[in-house]
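The block underneath contains the structure these notes are about, expressed in structure tokens.
Removed: one protein chain of the complex. Kept in place: all other protein chains.
When the chains are written out, they are named A and B in that same order, and each has its own residue count from 1.
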Amino acid sequence: MSATILEEKACCTSAGPCSSEAPDWIASARAEAWRLYDSLPNPARTDEAWRFATLSGLLSPQECLHAGPALSKESGEELVRRSRGVERVAGRMVFGNDRLLARSGQELARLGVIWLPLLEAARQHPDLVQSHLLKTPAALGSAKFAALHLSQLKAGTFLYVPRGVEVDLPLETHHWLESGACFPHTLVVAEEGSRVTLMDYFQSVDRNGKGLACGVNDLVLAPGASVTHVSVQEWGRNVTGFHIGSAALSRGARSASLQVHLGGRRMRSESISRLCGEGARSDMLSVSVADGTQEYDQRTLQVHEARNTSSDLLYKNSLDDTARTVFAGLIRVEPGAHQTDAYQKVRNLLLSGEAEANSAPGLEIEADDVRCSHGATTGEVDAAELFYLLSRGIPRQEAYKLIVHGFLEEVLERLARPDLTARLSERVYAKFDAKAGSAR
Amino acid sequence: MRLAKTHHTMSSLSIRNLHVRIGEKEILKGLTLEIPKGEVHAIMGPNGSGKSTLSKVIAGHPDYTVTAGEVFLDGEDILGLEPDVRARKGIFLAFQYPIEIPGVTNANFLRAAVQARLPEGEELEATEFYARMYEKMDLLEMPRAFTGRAVNEGFSGGEKKRNEILQMAMLEPKYAVLDETDSGLDIDALKVVAHGVNSLRGPDLGILIITHYQRLLDYIVPDYVHVMMDGRIVQSGPKELALELEARGYDFIKEGLERAEAVAG
Partner (left out) sequence: MNDTSTIDIDRSVGDFSYPEQHEFDAGYGLSRKTVEYISQVKGEPDWIRDFRLRALDVFERKPMPTSWASRDLNAIEFEKIRYYLAHGQKAKRSWEEVPEDVKRTFERLGIPEQERKFLAGVEAQFDSEAVYSNIKKAVGDQGVIFVGSTEGLIKHPEIFRKWFGKVIPTGDNKFSALNSAVFSGGSFIYVPPGVKVKHPLQAYFRINAENFGQFERTLIIADEGSEVMYMEGCTAPKFETATLHSAVVELVAMKGAKIQYVTVQNWSANVFNLVTKRAVAHEEAEVKWIDCNIGSRLTMKYPGVVLKGRKARGEVISIALAGDGQHQDTGAKMIHAADETTSNIVSKSISVGEGRASYRGLVHVPKHLKGCRNNTECDALLINSKSRTDTYPAITVRGSGNAVQHEASVSQISAEQIFYMQQRGLTEGQAMSLSVNGFVNDLVRQFPMEYSVELKRLIDMEMEGSVG
């Protein structure tokens, strides 16, 4: 990989780790990660972890991995105005081209909650950040890109919720990409019995914007902690991206993560849930609406390391035009992890004869007292459902839309957070409406 | 044999000499029937006589091929129209087996259907819509929570049939075809559904009830009864015909027909 990293002015001519100011331990971690990135081979289609993937569009040797320039004050303010998720939040951070544009929620500090830009947190709480930063290896094929991410680590949020603290309102991070590359990071550490919700929004300034996005988010849950994490990926239509996520759950912890993929050109997403303590439960959810030539490549791993843990994955894709999706997931039940409940389901809805859905749901079970199942279905809109709607006078296009909405809605409902999902539904359906509008 | 009027008028659902096949098999073999607005007609007939096919063809189901004949709605030929267009013109079919639509709530579904009937650019008034829906739901003794459930998903047989009638009430069709609406209903549910249908009766609605048994007709009393056999209407009469059928079975009509054929031959 002969990539060129152009970072600000200081390092815009030579490839290498990000040189923006950071604590020493971050700087050396960046340097080491850069060496690793440089030494690891590019993925090949013969790798099992990259089966079905289209590699040509993912990265090309000429790709320029430079961070875009700092935004002007006016455009920064404009982006802050455009950064709207749910109505009421406990705190919000906005980044543009990997630079902090705005933040709110400082009053959370009164509860002992740490809600800081990542580098600031690394300065103020070095031990805390260091002990949790990138501790779950990217085991699903993108180790090289996780290394790239770390080598360019600069932007993102650190959220620490102390023992027993429950944050009712959601927190929000908005990442905007104007040009070049960005490397957003999210690290959530939830102490014993705490509860928090974080929403990450990823958008390009321009709907057809291009560039590279290579983000990581890690959730670390102490016993009995509860974390809900939602990421809404609406990068511009020419952005290539990686999204590497994990959740590590201790005894009795519960995590629910939902990914919504609407934007980008080619997106590779990897998610790992590690159920390390008894009674832990992880819900992994995803909604993807792929059209045009979009390609979403999702890899997942549910690892049951302790007894009496449960995980439940539901991924749904709707595919139109010549879009492609890949789902390759694995449930792994380690020896001795008895009384495991693990489920995995992927459903693909083909709206066009040219779209292609690939599914590879996998199981590796090394304990006998388990309840595990997985399923994958691929099909079209059901003819009987369609006729029923038509017979009520609903026009064909509208009927399709309703059925697809219903298909995806099931995932959003599984989050059991109507306060969050109502707005998500709107975003999801706006994509259909925009498409329907342009078709007319 | 006494047939209903066979010329079509400007206010009737008129079916003339309808021939329909599914795949290679002919199911309707020259069926003629007219349902004037304001009347309730019942079609009875043994299994396999083509009753359900008739209902699907009126609604425009794509699996059936019409090889001959006409269907006029208030004087307009509707056979070439898409099912949703027919529905907006006033055809309603209460399905024998209502379809489950996961993830789509009843409220959203009905809103979409009602919205589709409004003129271009006109938006549905939400409060009015809900008020009207609740009123109809009360009539059918349906709990409020029902609106948030997905269409027919996990519904009991009775709930599904009530839901069909609710939709009929909300969509205000000109002609409604009730396909075996009594099947799968216990007597209490049957009364509720019949009450709902009866409350919709009036000069602006023509109803065609398709049923296997007389029972439903005790509660929704028809103006005319037609007997269907082997893809045709073979006998029509006043509501008492249903009672006679119930008492004597379909065989007496069959025998009558055979005698008539023997005479003709």
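The criterion applied here is as follows: contacts are C-beta pairs under 8 Å (C-beta built on N, C-alpha and C of every residue); 3 or more make two chains touch, one makes a residue touch a chain.
Treat the numbers as computed from the prediction; the structure is a model and nothing was measured.
Within the whole complex, touches from the chain that is not shown fall on A. If you put the hidden chain back, the residue from A:Ser75, A:Ser104, A:Asn238 or A:Asn358 that touches it is A:Asn358. Here the missing chain is touched by one residue of A:Arg51, A:Arg163, A:Lys210 or A:Lys435, and it is A:Arg51. Summary of contacts with the chain left out: across A:Asp24, A:Asp127 or A:Asp368, the touching residue is A:Asp368. One chain of the complex is left out; on subunit A, the residues touching it are 46-48, 51-52, 335-336, 338, 348, 350, 352-380.
Basically, only the chains that are shown with their structure count from here on.
Contact residues on subunit B toward subunit A in their complex (touch as defined above): 59-62, 82-84, 87-88, 91-93, 95, 98-104, 108-109, 112-113, 116-117, 150, 167, 171. Contact residues of subunit A toward subunit B in the complex are 383-385, 387-396, 398-399, 402-403, 405-410, 413.
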